[in-house]
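In what follows, a structure is listed as structure tokens, so that the remarks can point back to it.
Only one protein chain is missing from this complex, and each of the others stays in its spot.
Chain IDs A and B follow the sequence of writing; residue 1 opens each chain.
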Amino acid sequence: MESLTVIDIVGTAAFSVAGTFAAMKKKLDIFGIFIIAFITALGGGTLRDILIGEVPVKWLMDLSSGIIVLLSTIAALLFKTVIKNYHNVLLFFDSIGLGFFTVVGIQTGLSLGFHPVSCIALGTITACFGGVIRDISLSNIPLIFAQEIYATSCIFGGIIFFLLMKLDMTKMPIEIICLASVVLLRLLSVRFNWHLPKIWKTTKSPI
Amino acid sequence: MESLTVIDIVGTAAFSVAGTFAAMKKKLDIFGIFIIAFITALGGGTLRDILIGEVPVKWLMDLSSGIIVLLSTIAALLFKTVIKNYHNVLLFFDSIGLGFFTVVGIQTGLSLGFHPVSCIALGTITACFGGVIRDISLSNIPLIFAQEIYATSCIFGGIIFFLLMKLDMTKMPIEIICLASVVLLRLLSVRFNWHLPKIWKTTKSPI
Partner (left out) sequence: MESLTVIDIVGTAAFSVAGTFAAMKKKLDIFGIFIIAFITALGGGTLRDILIGEVPVKWLMDLSSGIIVLLSTIAALLFKTVIKNYHNVLLFFDSIGLGFFTVVGIQTGLSLGFHPVSCIALGTITACFGGVIRDISLSNIPLIFAQEIYATSCIFGGIIFFLLMKLDMTKMPIEIICLASVVLLRLLSVRFNWHLPKIWKTTKSPI
């Protein structure tokens, strides 16, 4: 697994668990559950790699990502009988994945010399679009489009990242603070039911 | 913005406005509205660039497209209170975008030396698939698959384009006539409720 960083591994595992729980809600068979876990965990990074031309995509040339998804899915299935509150488990693992993959995406953008705005966009795509593709595959409106502070957490974490870079901090603490900001904002926004303003509430509905 | 042509800019702005109105119909929050405007405006061109291997995609390396989407979305949101007929506004801007992006896609195909049929396919993809990805994201059946003369306008405009090229006309008037044909056919088809023939009406429904 030398080609994967710790950040990659934790993010992949966390999103696989989140994907497994999302797939169980839809009562898929075991193959469907694995595919949805795979899409959740690797879909965002795959879209990112396609957009920047980093192909063939990594998971075709190196089986370690797929193995992590497989093991995480099996673990999630084994532990599901002892877990009481599915909603909170899904939320927790999803937030962890969100934080880790935001950092991965920003790093990718930096390594290509992109503008900070593009780096934050790549971080957000890496973190959010696995879930978007999963939701579309399951015929749900993607969470990201209709709900709480989700992609906004990634953007917020990304802005923190580049503010800290201006302060000449070293790489490791910047990544940890960025990651923690994403997870924290996501969890707090759910806990306290924060929302972005909705345009149509301020005036009459257009429709 | 030197890397964008006038055609790119007008098409992007028109589709951003159309996307903003489509997103407001679904009552998304402001971030969701921006993302849907972005997908509507840049999704077709992004799919085109992925299909031809023109990556990293332009909007990651040059922020001007994103800025146009942002400004157009803000403008659409500001003016929405003075607009009476949302449906017609959406139709108008969508038709404009359709025309401009058909031309952009055909030009891309020509620059790669593709067959006219492939150029028209690229024009249609550039013009229509932002809307397709938007509709899929919002859990709608894409307009293009179930409705009026939509993609057909792009194909019609593309055929006009290559017929005029045979007549050795210069580039600019060909582009303007192609663009106008697309917009005109789209608007007329809605006004007079034109449809393509539906197979199953001529015989008993298969199901």
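Operating definition for what follows: contacts are C-beta pairs under 8 Å (C-beta built on N, C-alpha and C of every residue); 3 or more make two chains touch, one makes a residue touch a chain.
Since the structure is predicted, the reported quantities are computational estimates derived from the model, not experimental observations.
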Sole touch to the unshown chain from B:77, B:151 or B:164: residue B:151
From the list A:16, A:46, A:107 or A:152, which touches the chain that is not on show?
A:46
Which of these touches the unseen chain: B:52, B:159 or B:184?
B:52
For chain B, residues in touch with the removed chain
50-53, 109, 112, 114-115, 117-118, 121-122, 132, 136, 139-142, 144-146, 151-152, 195-200, 203, 205-207
Under the stated touch rule, tell me which residues of chain A contact the chain that is not displayed.
21, 24-33, 35-36, 46, 50, 53, 55-57, 60-61, 63, 66, 77, 80-81, 86, 136-139
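To be clear about the criterion, only the chains that are shown with their structure count from here on.
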Rounded Å distance, chain A centre to chain B centre (Cα mean)
30
